[in-house]
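The full complex has more chains than appear here; those shown keep their coordinates.
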Amino acid sequence: MTAEELKERLERFRRGELSADDIVSDIRAAPFEDLGFAKPDHARELRQGLSEVVYGEGKTAPEIVEILRGIAARTSRPAIATRVSPEKAAEVRKSIPEASYNAVSRILCLGDAPEPDGLGAIVVATGGTSDAPVAEEAAQTAELLGNSVTRVYDVGVAGLERLLAHVRELQSASVVIAVAGMEGALATAIGGLVSCPVVAVPTSVGYGASFRGLAALLSMVNSCAGGVTVVNIDNGFGAAVAASRMNHPAIRNRA
Amino acid sequence: MTAEELKERLERFRRGELSADDIVSDIRAAPFEDLGFAKPDHARELRQGLSEVVYGEGKTAPEIVEILRGIAARTSRPAIATRVSPEKAAEVRKSIPEASYNAVSRILCLGDAPEPDGLGAIVVATGGTSDAPVAEEAAQTAELLGNSVTRVYDVGVAGLERLLAHVRELQSASVVIAVAGMEGALATAIGGLVSCPVVAVPTSVGYGASFRGLAALLSMVNSCAGGVTVVNIDNGFGAAVAASRMNHPAIRNRA
Amino acid sequence: MTAEELKERLERFRRGELSADDIVSDIRAAPFEDLGFAKPDHARELRQGLSEVVYGEGKTAPEIVEILRGIAARTSRPAIATRVSPEKAAEVRKSIPEASYNAVSRILCLGDAPEPDGLGAIVVATGGTSDAPVAEEAAQTAELLGNSVTRVYDVGVAGLERLLAHVRELQSASVVIAVAGMEGALATAIGGLVSCPVVAVPTSVGYGASFRGLAALLSMVNSCAGGVTVVNIDNGFGAAVAASRMNHPAIRNRA
Amino acid sequence: MTAEELKERLERFRRGELSADDIVSDIRAAPFEDLGFAKPDHARELRQGLSEVVYGEGKTAPEIVEILRGIAARTSRPAIATRVSPEKAAEVRKSIPEASYNAVSRILCLGDAPEPDGLGAIVVATGGTSDAPVAEEAAQTAELLGNSVTRVYDVGVAGLERLLAHVRELQSASVVIAVAGMEGALATAIGGLVSCPVVAVPTSVGYGASFRGLAALLSMVNSCAGGVTVVNIDNGFGAAVAASRMNHPAIRNRA
């Protein structure tokens, strides 16, 4: 029952065609979510921004085509599909040739990134070159969500001079996303260098006792540096969403 | 070697008392950190704010007394000690009677919380009453770091109507800190209701297969809601520090 | 905004004092949960039955006294506190002498168990004598929730003849609660003997590689017997609640 | 030794051809299970219903053909094989063209689902679309066991409004099967909304720290909502068997 429908029924109530009890019953009977009232108000913002993201893993190319087209039809923001394999991307692009695809981040995108409108830059830092797929998922997602992104890659703690060479970039960030596998020490080291929030992303890079990212996850969760919070292993996308929320407090205040 | 000392030596170089090689050697020989140049510039901000926190566990009362006094001597911000047992707090307060102590949060504090100067309110939500110690550690730390805090306690997902009754408070938050033990579902439920960052704090509340907070930690790290990041089990303090950084982006820009 | 308040406003709308938009806005503005409409309707049932249970661990005796009295004031059902230590129970009973306490189950109870009104009997079976506290928590909770309970204790699989001696009791049960620690084989063995649901409760009884109940939990979750579902380690209370729901389908239909 | 054989020997005893000791010895010597007396009496019910299910994983197509035909020969109930890959199903259907196959649930079935004869409807709910295979295994098994099934899919806690839109369906269920991966919060949220039993099925959907379903399993086992019990990761079949037992208490009483 939309607001318009409710108003119609109120008119009929005024005309005596419906009783007050009828109105109350109507509302009771209406499916919860159709009331349109108490709906979480962030839904709108999501509809303009985040909710247009498709998690591509486990979806077929035709499914992705259909969802992307649906998104494009109702929004001016870019429509994004994450974790799309090159093969699937190629298949999708037969139907939607204008979609762009990045083989490192495995992000398939329809539409351009908006102008950055966040507080500042999000720095995405990685421990090693193997962390690039996760880092690029984070970086490109952040850009598509309207953030300016600075990449500081391959600055693992095992070569501190590489990290220290980027202190200024790190210290000027609005948010840092620290992406690292193996022992995951990068998050703590960065946490100790900056005063902005640090979103740590453990990656499954490593072998043996890295246990597919568990070592890095535990390391990051135990970080003794202030301001470090953690997302799931290899979750570059989630880190970008969280960082983008931190970098867009104005949107919240305006809402 | 401070900047002043360097300038002095430069004068001596100009007077011919030192060679250029002497100057180069001087810098080489000076302890790295004493150069005063490349020092992480957040140190100052920390000195005004965060760095004044003492982790009280494992420290004796006399040690805490000494540290708190030292902090109070060099800063106008409150001096905070976390994880202080009631016995230890009583002993500290024999020496520093003006220190206040909260038995729930186990925070011992010398000085008053500053005026809130963040973007908005930090909402601290808990799943159950047993999560209060961790939640209060977060809430009081956040207040002492200059944040306005709203407490929304005992709104666990097992009684959704309790959570839904607070949707508006949650949706008006600048940051939400979601504190929950057992299955930790609160973070995801809140993450689905708000558009600000959510810092999730798993607690060790529970028994059996909660494995002292591991179940809640895994649950929160796997949250499929956007914007949720996680800190260590029972780490209310760390959650508050991270949330406060998110709530004070202006400080970063000013810095 | 209650239904009465809404009707009042509808009258004012009819009288032209409020517009249709006003009504829509009113509903929008009303706190979600106060609409009184979509509220989970089981709340009532819970209030009559289950919700009167207090988890005593971590609560002080005065807190328990206050909660039990509150429950007793608004319901005729027994008021129950679980996981109450003997010392705490003694202290509570100074204030509420009529409360009964069972040192094995650690249940403190104000009021008598109601007449059993379930489909049939709930059988509580244990592997060994050490499982008694968890089993009694389950059995007494089930009785307090209106179930007839049959106890079949110390029938662990290591002595199959003991279990087989009780086949008839097990096979006449409405629900079986299988309580076992160590290797937890009891749940599977019973699952293979009965055709009713079996709620398995792993206990922390054991040592070494029982890892405080983990071995039993994994064993029970992997049970290849049909109809076996599992609750948390040592969660006799939860098993009883679930079993009672299974044993009271009529209540659901009536509701 | 069947009852008939025993009677024959009793006649010979009466005729003096056998002594009382002979009879006692006979019984002693007879294989335990052939006595036909103490045999678990649920076997019959199983033979009519559940026991006709074949776990297809690890069996060859010819083996499945043979078993399904055997079942069909001795029962009027449908013969079911679970976890059958599309390739294997195609091969089986060359021999048994009348068998139906569902590629989502991977259930191969010979014969039609019986009329639902349970207490009420079993609601199968999922957190996300990726949980569909497990959910369909549960739903279709439940239907084949004589239950009416309502599907409420993709109502994960990260979007509470989706779940709340189905409160009425959930609250009218006889049993709810809650299927979810990642953080598994769905079971708790539903447990807090309904008063019937909830059978929780963790799924291996997720990545990283989901550890192939472990996070969801722990989350569900730790659920603080009443009436929630748990089965193995991805065990849609087992959940359906347990739920069907809960939904068919009459059968037990009649038996």
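By written order: A, B, C and D. Residues from 1 in each chain.
Keep this in mind: a residue touches a chain if its C-beta (ideal position, glycine included) is under 8 Å from a C-beta of that chain, and two chains touch if they have at least 3 such contacts.
This structure is a prediction, so every number in the text was calculated from the model and none was measured.
Asker: Taking the 4 displayed chains as part of a homomeric complex, how many copies does that complex include in this file?
Answerer: 8
Just so we're on the same page, only the chains that are shown with their structure count from here on.
Asker: Counting shared numbers against all numbers at the contact of subunit A and subunit B, is it over half, same, or under half, different?
Answerer: The interface of subunit A with subunit B is built from mostly shared positions.
Asker: If you fit subunit C onto subunit D using the CA atoms, what's the rotation angle, as a multiple of 5 degrees?
Answerer: Rotating subunit C by 180 degrees superposes it on subunit D.
Asker: List the centre-to-centre spacing of subunit A and subunit B in whole Å, with centres computed as mean CA coordinates.
Answerer: Whole-Å distance between the two chain centres: 25.
Asker: Could you tell me the distance, in whole angstrom, between the mean C-alpha positions of subunit A and subunit C?
Answerer: Going by mean C-alpha positions, subunit A sits 40 Å from subunit C.
Asker: Taking each residue of subunit B in turn, which ones touch at least two of the other chains?
Answerer: 160, 164, 167, 192-193, 208-210, 221-222, 226
Asker: Give the list of subunit D residues in touch with subunit A in this complex.
Answerer: The touching residues are 130, 160-162, 164-165, 167-168, 207-210.
Asker: Which part of subunit D faces subunit C closely enough to touch in the complex?
Answerer: 38, 40-42, 45-46, 50, 119-120, 164, 167, 171, 174, 192-197, 199, 217, 221-222, 226-232, 238-239, 241-242, 245-247, 249, 251-253, 255
Asker: For subunit C, which residues count as touching subunit A in their complex?
Answerer: 3, 6-7, 10-11, 13-14, 20-21, 23-24, 27-28, 32, 35, 37-38
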